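Sharing a structure here in structure tokens format.
Omission of a single protein chain aside, the complex is shown with its protein chains in their original locations.
All chains are identified by letter, namely A and B, in their written order; residue positions are counted from 1 within each chain.
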Amino acid sequence: MGAFIAFQDVTKNFGAVTVVDRLDLQIAKGEFLSLLGPSGSGKTTILMMLAGFERPTSGAILLADKPITHLPPHRRQMGVVFQNYALFPHMTVAENVAFPLEMQRVPRAEITRRVERALDMVRLSPLKDRKPSQLSGGQQQRVALTRALVFEPDVILMDEPLGALDKQLREHMQLEIRDLHRRLGLTIVFVTHDQSEALTMSDRIAVFNAGKVEQIDTPQAVYDRPRTRFVAEFIGETNLVEGKVVEAGAQQAVVRVGETALNVSGEVSPGRDVSLSLRPERIRLGKEPAAANALNVTVADCIYHGDHMRLVLKSGTIELVARAERLAGDWAVGTEAVASFDPQDCTVLAS
Amino acid sequence: MLRALQIVFGILVVAFLILPIIAILPLAFTSSVFLTYPIPAYSLRWFEELVSADVWRLSIVNSLIIGGGATVLSTVLGTLAALGLRASSLPFAGLLRTLFLLPMVVPAVVLGVGMQIFLVRLGLASTYPGVIIAHAVLCVPFVVVSVSAALQGIDPAVEKAAMSLGAPPVTVFRRVTLPLAVPGVVSGAVFAFATSLDEVVITLFVAGPNQRTLARQMFSSIRENISPTVAAAALLLIVGTLCLAALAALLRRREKRAVAVP
Partner (left out) sequence: MSRASVRDRSRAFALVAPLVLFLALFFVWPLWTMVTASVVDDAVTKVLPRTAVAMADWDGSDLPPPAVHGALAEDLRTAQDQQALGEAVRRLNSAVSGFRTLLTRTVTAAREAPDPAALDFAAVDPRWNEPRFWRAIKEAVPPYTDRNLLAALDLRRDAGGSIVAEEPGAAANRIIMLRTFVIAGSVTLACAAIGLPYAMLAAAAGGVMRALLLLAVLVPLWTSLLVRTAAWFILLQQEGLINRTLGSLGIIDAPLPLIFNRLGVIIAMTHVLLPFMVLPIYSVLIAVPRNLMPAAASLGAGPIRAFWRVLLPLAMPGLMSGCLLVFMVAIGYYITPALVGGANDQMISSVIAFYALGTANWGMAGALGLILLAVTLLLYLVYGRLSRSPQLPGA
């Protein structure tokens, strides 16, 4: 599958500040790509450049192999869903949804028909004559989505569209958008700072930090095999362990951490100082060694979290946090145990 | 104790603020030639005077002509300027905004002296265009403030949304920006008209006897020989401005409701 949208060496400066730094990014047709990062990482600027509201300082943006870098927003055929929905406050729901069709000079009768069908699909027909201010947050969200979809654009861009909703509604809308993506085969670029949202919905996630891409991968790969320290820390919770590589093979290495040698996955050269990432839920606690890596540990603290416990484990100078299910038994403070984990769960991070 | 004191104080101040305005109203209906209570009998003779006496009738017509002209002129200029001030790319925007507000600050008499000398030189003194221009200068700040407030209330994302949905810039302005700014423009125009209606000092300096406005006529009438016609004219002005204020308040509320996005 060739790239449908491509950023080629795109840089964006605001004054002396570089917000996007030499970005290369390919998005395939029909893909759901999330741009994930903390605020100020440049992800919204990338979306705004794609929509045409910002011009790159240098570089080119291509849509279906044609450069669109200097095309004004109204000729890009991209449906944008904004953070606060940006519904037209002086128009009714139906007028809002009809707007893009009017812009395309669709005949009156057809507009009416298509608006009705679109509103039916999101169960908003009874509200079609209301003004946006008379709708709930979730309803406004659905209107914004419908308005962006109704003119069948090539691409849908979403800028933190679920940020203003409460948790329950947000989770519901996540599934609704994912479902829409699958059913209609849309290409969606989705900006969010919420990692769980990105993990739930995306085909691929691009993790941004300070204007640069840290990693682009499937949700599983980003979570299980973070490439950098930033990705490991930004997505989920992790244990970071510092050590020195003593032995290295293909995708395999041995890293010395204090007194212990750990088998890890990743391509490194011997003698280097490296950081390792180990997810808490990958640590199995028991009385006997149960994997290639096994450390004798003492339970230093135990924090109750309802459905699970967080255990702080100590082994010499190493301190690890492990997640233990409630059913896995009680681990009183001071208990001696063995922490086991597989080499493929212990990832070497690019420093 | 403290509570009682507060209530008494509040009532006294409200009375101080409101009663004088209310007290003048019944005198418009007196049958006497004196502006005093008690009112001997009620009559409409002073309203008749207002519409039949040439000076009063002319002054009412003049107020409408000059107020209308100044409103149109200041609303057009002020609205355009407010739209320009909105662009982030405009240099010296702060300085310009201050310039636009200054006519509200400069003492009327000072501006009046300057206007008089200047309009005499231009040959516009004691002409309708001269008085309309002078009033428009005073009205401009109210329009700029009102329209700017309305424009500030527009979420920039709404205009971006229109663009992304296929609307070229002119259409965005016509279908989104302008409709959302209209309440501000209308309330600015209402302010402008009310300002012109109430203006005396500049009129004193630049208008001739033929451009005498209602406010100006009331001023000389109070000064020279006050009669209940002044009370009748005051009633007219109060009812007029309160209607305009109500209209402006109504529009502001609609505007606020329309722009409010949770």
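As a convention for this text, contacts are C-beta pairs under 8 Å (C-beta built on N, C-alpha and C of every residue); 3 or more make two chains touch, one makes a residue touch a chain.
From a predicted model like this one, the values you see are computed outputs, not experimental measurements.
Engineer: Indicate each shown chain that the hidden chain touches within the full complex.
Structural biologist: B
Engineer: Among B:50, B:172 or B:234, which one is in touch with the chain left out?
Structural biologist: Spelled out, the listed residue whose C-beta touches the missing chain is B:234.
Engineer: Write down which of B:66, B:145, B:158 or B:181 is the residue touching the left-out chain.
Structural biologist: For the chain that is not drawn, the touching residue is B:145.
Engineer: If I consider the whole complex, including the chain that's not displayed, which of B:51, B:102, B:178 or B:250 touches that chain?
Structural biologist: Counting the whole complex, the residue in contact with the absent chain is B:102.
Engineer: Determine which one of B:6, B:31, B:52 or B:210 touches the chain that has been left out.
Structural biologist: In the complete complex, the chain left out is touched by residue B:6.
Engineer: Need a quick check: the contact residues on chain B for the chain that isn't drawn.
Structural biologist: Looking at chain B, the ones touching the missing chain are residues 2, 6, 9-10, 13-14, 16-18, 20-21, 23-24, 27, 34-37, 77-78, 80-81, 83-87, 89-91, 96-119, 121, 133-134, 136-137, 140-142, 144-146, 191, 194, 197-198, 200-201, 204-205, 215, 218-219, 222-223, 226, 230-231, 234, 237-238, 241-242, 245.
Criterion: only the chains that are shown with their structure count from here on.
Engineer: On a C-alpha centroid basis, what's the spacing between chain A and chain B, in Å?
Structural biologist: Spacing between the chain centres: roughly 55 Å.
Engineer: What does chain B use to touch chain A in their complex?
Structural biologist: 155, 157-158, 160-169, 171-172, 175-176, 179-180, 257-262
Engineer: Residues of chain A touching chain B in their complex?
Structural biologist: My answer: residues 51-53, 72-80, 82-90, 99-100, 103-104, 131-133, 137, 140, 147-148, 151, 157, 164.
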